[in-house]
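Left out: one protein chain. Kept in place: all the others.
Order as written gives the chain letters A, B and C; numbering starts at 1 within each chain.
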Amino acid sequence: MAIKGVIRAGFMQLRVLDMEKSVHHYEDILGLDKVGETSDGRVLLKGYDEFDHHSLILRKADSPGMDFMGFKCDCEEFLDEVYEKTLAYGLECQWVDANSDQPGFGRRLAVKLPSGHRIDLYASVELAEKYPGLVSPEIWVEQPRGMSVKGFDHALLYGPELDKTVKYMTGVLGFHIVERCDKPDGSQLVYWITSSNKPHEVAFLEYDKPGKLHHVAFALDNWNEIGHAADLITINDISMDAGPMRHGVTRGYTNYFFDPSGNRNETYAGGYTYCPDHPIRVWDMDNIGRGIFYYERKLNDRFLAIVT
Amino acid sequence: MAIKGVIRAGFMQLRVLDMEKSVHHYEDILGLDKVGETSDGRVLLKGYDEFDHHSLILRKADSPGMDFMGFKCDCEEFLDEVYEKTLAYGLECQWVDANSDQPGFGRRLAVKLPSGHRIDLYASVELAEKYPGLVSPEIWVEQPRGMSVKGFDHALLYGPELDKTVKYMTGVLGFHIVERCDKPDGSQLVYWITSSNKPHEVAFLEYDKPGKLHHVAFALDNWNEIGHAADLITINDISMDAGPMRHGVTRGYTNYFFDPSGNRNETYAGGYTYCPDHPIRVWDMDNIGRGIFYYERKLNDRFLAIVT
Amino acid sequence: MAIKGVIRAGFMQLRVLDMEKSVHHYEDILGLDKVGETSDGRVLLKGYDEFDHHSLILRKADSPGMDFMGFKCDCEEFLDEVYEKTLAYGLECQWVDANSDQPGFGRRLAVKLPSGHRIDLYASVELAEKYPGLVSPEIWVEQPRGMSVKGFDHALLYGPELDKTVKYMTGVLGFHIVERCDKPDGSQLVYWITSSNKPHEVAFLEYDKPGKLHHVAFALDNWNEIGHAADLITINDISMDAGPMRHGVTRGYTNYFFDPSGNRNETYAGGYTYCPDHPIRVWDMDNIGRGIFYYERKLNDRFLAIVT
Partner (left out) sequence: MAIKGVIRAGFMQLRVLDMEKSVHHYEDILGLDKVGETSDGRVLLKGYDEFDHHSLILRKADSPGMDFMGFKCDCEEFLDEVYEKTLAYGLECQWVDANSDQPGFGRRLAVKLPSGHRIDLYASVELAEKYPGLVSPEIWVEQPRGMSVKGFDHALLYGPELDKTVKYMTGVLGFHIVERCDKPDGSQLVYWITSSNKPHEVAFLEYDKPGKLHHVAFALDNWNEIGHAADLITINDISMDAGPMRHGVTRGYTNYFFDPSGNRNETYAGGYTYCPDHPIRVWDMDNIGRGIFYYERKLNDRFLAIVT
């Protein structure tokens, strides 16, 4: 082990149009636990299988989308190093004080990526009030609810300057490229990258508008839970995008659907175990339809065009 | 990511009494692929979802058990560091030449643990002849066979000097303690330790005889595959030890059974995703029965006493 | 179709020692719905996927066990025929008035079997207050709870005069023998019999004491639900008997456990689809262990000896 770097995708602050409907969606249907509310009205949530204070923040706004996404690192020293390297790389970054806008979180380093997204790096977070048992534990402390999502999993981000973005993520932050899709001209359409054994913690797709969110994904355990989540999507009359299905990329099982503000959600399960010595898997444009929609084997416009 | 250290449990050399029966067991029933045979008659196997040259070596011998277990590291430099630190820690260790007894493997550092087990550290291995697809891949290259085990997963080792052993594994090799079981006197009975997001890659249990193998585990995907493996155990009239069941420790699903030489096998699936910032989970002797046999909630003599 | 005869096992009246604990067990943990309470304190329950008024009645008593088990028939005419044939067969039987002890039920014909059990035949029952949706229905009206049992499934009854009992069940009531176990002397140990496509609706085992209940079974959908039920058994500290496992007989998946009064429960899923033209499957004493405990392949004393 050892590491010195990012250990996982840790949280996302999401913009929603209607707080009540959104909390109902993420709390009652996905099954996240509401952790608290900030003085400025943001709502904090987390999954039953997460230890950190919170992993999803909902902020009421006029348009949906992502404010920023956080990545947890294994030590404070790494943050200091990244600060220097980020400036050297030519990107803006700035420190966010501990316990300022994110209760329970230590200092964060906010970086503006070439793709237009803000990502926050941090190494210290308080334990949540409720977390998995540590003393001769049962398999859960409280029976999971709704879709029973375990926690925040990953995101797919759309924006320009894919190459420069991913070079920063790998070169400075130490992410590994797990899979990628090549265009006929030799440039890339998408990169799936990770900082753990998960086959992706974030993915970037080349897109003309900056800072866009394609989907935020939450973790489930297996294909049965994916089917159960699809049942709940229908029963709760949620806008379904695609699924239940499988990805060729990562081999994971998935549903895509929309939250009440139009942010695309994914419930994701399975996928292979990535190891840092694995070769990169490479897709071409003729096959990427099968890569994303393994059963339909072609992309649809809705998947490509709807982002927030 | 980054790391500099162990990235996973990578292989085991196992002693078997009857080579033909053993190859049938691991190849046809568990579903490993036979990679080749060494000039001294050892048989090399690997799982369909592994990239490295091989992960299981069967050696004909008069008694069953484990010759040694290997851990893959992310760089050669780490091996050199470990060599120095191991000697400083007071353990024997020696270099094994590349491509000597393990075809396709680079140099290894063989360490004699206080528990009596030999473990080998290595950073370089050739790709196997058959490995998961890399170019617009399907979910498998050939349909998995038998139990469809994906590859080598972990082992539970029994031996003396638990404390000194685990201090070496964590202090020198960088393993994390994920779970442990405490005895009433404050000492430990078992440690489950990892060097990845898997909840264990090896576990050690305090035992009076040195170098013993309790079980070698192979990876499956989910509870359905655990049930299917149990069907095959019965249909092939394999000696079943316990399962299908679940562990409280790691929350994984499991079957225990015996290979034709009496070595205990496990098929293991599920389990939570460990992160290096997670607190340690601690069991006591009153609850450890539930920790191992989550449904029966008590240990049995067979589980405790039969080792090879 | 057509039929004229029994269409399914429909209910059981069960004796319990502590009503509060029992209702908690069947309502909160198994997930049956409480339908109502009779003036003499009996509690009525049913599964979410059943249409009839109720399918389980709990009666407080000094000893556990079964009062009687009911079988629904497709017409009143059949009941009249059975009345005559039962007397001719030499068994006691008597009519029970509609809406007497079982609210919502039409008249029943109570038959005393040679095995010492009372079974009730009936053809008319009112719809329950809550039942599966009929108008452009969702897959459920309310999300199932606890183990999510769908309803009453079958029972295994222990008692003397197996042969005479089963001859009545088949010859007079029209049950089909699906599987049986033969003893070395050519007589039978068990018969699994059905009146539908389910591989058993009731089974009888030769036993010296009359009127005994080995287990009452409730229906689940699949192996995943069997695993989930086992999780709940442990988490709720319920006395587990055996499972999760599979039967060779019927091929179904199962858990056995005890209700707070010591009545053995089963959660049962899967099993093949029986058709009335299928040949009988026959077990011998050397293999019946595998027939019942497909993975352990031997019976244990607890399974054979504990009845209520």
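Methods note: a contact is a pair of C-beta atoms (placed from the backbone, for glycine too) under 8 Å apart; a residue touches a chain by one contact, two chains touch by 3 or more.
Source: prediction; values computed, not measured.
**Q** Could you run through the displayed chains and say which ones the absent chain touches?
**A** Checking the complete complex, the chain left out touches A, B, C.
**Q** Which listed residue, C:185, C:208, C:277 or C:301, touches the chain dropped from view?
**A** For the chain that is not drawn, the touching residue is C:277.
**Q** Touching the left-out chain: which of A:246, A:264 or A:278?
**A** Reading the full complex, the residue touching the unseen chain is A:246.
**Q** Quickly run down the residues of chain A that touch the omitted chain.
**A** 223-224, 227, 230-231, 233-234, 240, 243-246, 253, 290, 294-297
**Q** Touching the hidden chain in the full complex, which residues of chain C are there? Just list them.
**A** Interface with the chain not displayed, on the chain C side: 1-8, 49, 51, 72, 74, 127, 132-139, 174-176, 194-198, 219, 221-223, 246, 248, 251, 270, 272-273, 275-284, 286-288, 290-291, 294.
**Q** Touching the hidden chain in the full complex, which residues of chain B are there? Just list them.
**A** Chain B touches the chain not shown through residues 138-140, 143, 224, 231, 234-235.
Just so we're on the same page, only the chains that are shown with their structure count from here on.
**Q** Indicate the whole-number Å distance between the mean C-alpha point of chain B and the mean C-alpha point of chain C.
**A** Inter-chain centre distance comes to 44 Å.
**Q** Centre to centre, by mean C-alpha position, how many angstrom separate chain A and chain C?
**A** Chain centroid spacing, chain A to chain C, equals 48 Å.
**Q** For chain A versus chain B, what separation do you get between their C-alpha means, in angstrom?
**A** Once rounded, the distance between the two centres reads 31 Å.
**Q** Among the residues of chain A, which are close enough to touch at least two other chains?
**A** Residue numbers touching two or more other chains: 138-139.
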